[in-house]
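Have a look at the structure below, then the notes.
A single protein chain has been omitted from the complex, and every remaining protein chain is retained in its original position.
Letters are used for the chains, namely A and B, taken in the order the chains are written, and counting of residues starts over at 1 for each.
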Amino acid sequence: MFDYQFFVEVLVGGLLSGVMYSLVAIGFVLIYKTSGILNFAQGAMLLFAALTFVSLVERGVPFWLSLSATLMIMVGLGITVERTVLRPLVNQSPMTLFMATLGLSYVIEGAAQLLWGTQVHGLDLGIDDVPFELGGVLISRFDLFAAAIAGALVTAFALFFRYTRTGLAFRAVADDQFAALAVGLRLSRVWAAVWTAAGIVALVAGLLWGARLGVQFSLSLVVLKALPVLVLGGFDSVAGAIVGGLLIGAIEKLAEVYIGPFVGGGIEAWAAYVVALGFLLVRPSGLFGQRLVERA
Amino acid sequence: MTRPVRSIATGWLSAPHFAPAVLLIVAYGVVPFAGSDYLLDAVLTPFLALGLAALGLNLLTGYAGQVSLGSAAFLAVGAYAAYNFNLRLHGVSFLMSLMAAGLVTAAVGIIFGLPSLRLRGFYLAVSTLAAQFFVQWALTKFGWFSNNNPSGVIDAPQLTVAGIIFTGAVGRYLFSLTVVVIATLFAIHLLRSQVGRNFIALRDHETAAKVLGVPLLRTKLLAFGVSSFFIGIAGVLWAFAYLRTVEPAGFNLDRSFEILFMIIIGGLASIRGAFLGAAFIVVFPLLLSRLGAALLGNVFDSGVLEMSQRIVIGALIIGLLIAEPRGLIALVDRLAERVLRRSPRPLPRSPQF
Partner (left out) sequence: MRLSRSLRAAALAAAIGLSAALPTHADEQFFPLQSYRVGPYAAGGTGFFGGFIDYLNLINIRDGGVGGVKLTWEEGETQYEVERGVEVYERLKSHPGVAAWNPLSVGIAYAMIDRIAKDKVPLITINHGRTDSTDGRVFPYVFPLLLNPYSETSGIVNYIASREGGADKLKGKKIVVLYHGSPYGKETIPIYKLLADKYGFSLGQIEVPHPGNEQQSQWLSIRRAKPDYVVLRGWGVMNPVALKTAQKVGFPVDHIIGNVWSNSEEDVIPAGDAAKGYVAITTQASGAEYPVLQEIIKTVYGAGKGNLDDKKRIGSVYHNLGIVNGILNVEAIRIAQRKFGQRTLTGDEVRWGFEHLQLDPARVQALGAKGLFHSINVTWDNHEGDGRVTFQQWDGTKWKVVSDWIAPDWAFLRPIIEKSAAAYAAEHNTKVRTSDETPVSQ
């Protein structure tokens, strides 16, 4: 007999996990959209943000002060990265830029641990993760909270890009870098803004993931969960990152529960990639990706 | 450093072939006698194995323009395939196992190369991660691969070729060196053939290549197959000549990145670049850590030193990419030209997306 209630539970759990994947994926998309870089340092930034925040809190700095201090540091990081890494590498091949972000992730990871130590920290955001039942289905309070935060973040970004000058510039650059340059937009300023935005996303994702996993080195590994989301949703679409995240989360959990037992379990690590790949064979630029994914 | 050769057959004494010849003579004639066990076992043997892997990846990425993030998985396939051939087929020589392992890896590579028929750029790169995670999962999951060893870790058998057992640091080094030299010669030959020209045409402009009559599908899959073949052989060296034990966890994503680093840092579409990059990635961190420990070991503990090194290496990679995006090999060539005052050779282009 098929247990529908259990199915719904797995599905809901998967969708909520998917929100957390989307959150990481959005950071990638912001940067890819404007500069064509797959920023592998996103994981390191996430770790750095969470570690900075939690270390400040543990040293007795009040919550909101820590949050704004970390925010400032992430803004500083974004601007520094633009100055020291991106600007000198302008016009290089995407591969070179990708490698540069890998190098950057070494620097950030090293610096984060050098500054704050390698210890494992707990992070309590003040949300008691006691589940509640809705029609017989367990739902996690924390996951709902995370989904709300993610929703707020995306809305804020949408408004920002729609109604501010920098936002407009961002969209212009995303549409056509050279045209944007030609009409006199300052590319460097847009990039600095975008890396700052990615830093903010990293902070939010870092705090939410940190509350789940604890703040420690492994936090930087959550990027691996975001990559299939990017493939599925398209590297350059925020909407794709969200829908892709939800899809990957749900499919991954359902596959593990219903297919896993037949092959011995533990298939989550690659099932998401297989799904994303299968989908790509039909639509090579992802769910919402622009058709022109290559850059000649 | 065993940067061999373009062609040994012709013009031993002509300038371009002089350096490789000297290199080979030193690698065979001097290093085994002069090098310490530590140098051979912990520096040169892993350098040779990873250099060969980098060469394999460079065929795919540098020459044929297809990016892969799954190199470590192919290393693992090679290592486990050789282990199982050696274990299960009695009377098969180790060399046969080595070749068979390369072929198995090539087959696996072709399967995971299938997405390249539809995908390009980062979409392809990320999709090769499927290979990375699937292979690791399968090797851990199915005990058969590790002969049902309770902990999934296998021990490497001895390296025996035609009755000669390669033991000791020198033996393992010479074995690796010989395999790498032969494989490199093969790669050079391949690149000079029509196949190599097809790879480059594919990389430089897919549509144009198609117009010129390059069979795109076949060339792409061939690139994945050939590249995986080399990486599989490298995996055998890594597992059997260097570590002498294999566990799936050693073939993780970081290793894939490391190999990718080698070819980007060393120089895309350059055989010398692959080895130069491997030397940089293998030797440089060791040097840095020795130096750090010697100079500052009394002031800081090893953790602080290691973290600082990570920062230095990361910064250096970025610095190198900024200073010379075409890799170390371009730097070296420029230096050499300045010294020899010859007209510059055209430099290879980086692949495009």
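Definition applied: a residue touches a chain if its C-beta (ideal position, glycine included) is under 8 Å from a C-beta of that chain, and two chains touch if they have at least 3 such contacts.
It should be emphasised that the depicted structure is a prediction, and the values quoted were computed from it without experimental measurement.
Engineer: Using the document's definition of touch, tell me which of B:89, B:111 or B:249 contacts the absent chain.
Structural biologist: Of all options in B:89, B:111 or B:249, contact with the hidden chain holds for B:249.
Engineer: For the full complex, which residue in A:113, A:196 or A:237 touches the chain that was left out?
Structural biologist: Checking each option in A:113, A:196 or A:237, the one touching the absent chain turns out to be A:113.
Engineer: Looking beyond the chains shown, say which of A:57, A:108, A:123 or A:190 touches the absent one.
Structural biologist: Within the whole complex, the residue contacting the unshown chain is A:123.
Engineer: Which candidate, B:120, B:220 or B:310, sits in contact with the chain we can't see?
Structural biologist: Considering all chains, including the one not shown, the answer is B:310.
Engineer: Out of A:76, A:265 or A:278, which residue would touch the omitted chain in the full complex?
Structural biologist: The single option touching the absent chain is A:265.
Engineer: Hey, which chain B residues sit against the chain that's not shown?
Structural biologist: 1, 3, 19, 22-23, 26, 31, 35-39, 41-44, 46, 137, 140, 146, 150-153, 155, 242-245, 247-250, 279, 283, 286-287, 289-291, 293-294, 301-303, 305-307, 310, 332
Engineer: Tell me which stretches of chain A touch the chain missing from the display.
Structural biologist: Where chain A meets the chain not shown: residues 3, 6, 9-10, 13-14, 17, 113, 117-124, 128-131, 138, 140, 142-143, 209, 212-218, 221-222, 225, 252-253, 256-257, 260, 264-269.
Here is the rule we go by: only the chains that are shown with their structure count from here on.
Engineer: Can you compute the centre-to-centre distance for chain A and chain B, using the mean CA position of each chain? Integer Å is fine.
Structural biologist: It comes to 32 Å between the two C-alpha centres.
Engineer: In their shared complex, at which residues does chain B touch chain A?
Structural biologist: Chain B residues touching chain A: 61, 67, 115, 118-123, 125-127, 129-130, 133-134, 136-137, 140-141, 253, 257, 260-261, 264-265, 268, 303-304, 307-311, 313-318, 321-322, 325, 350-353.
Engineer: Within the complex, which stretch of chain A touches chain B?
Structural biologist: So the residues of chain A in touch with chain B come to 38, 84-85, 88-89, 92-96, 98-100, 102-111, 113-114, 118, 224, 227-228, 230-231, 235, 263-264, 266-267, 269-270, 273-274, 276-277, 280-281, 284-286, 293-296.
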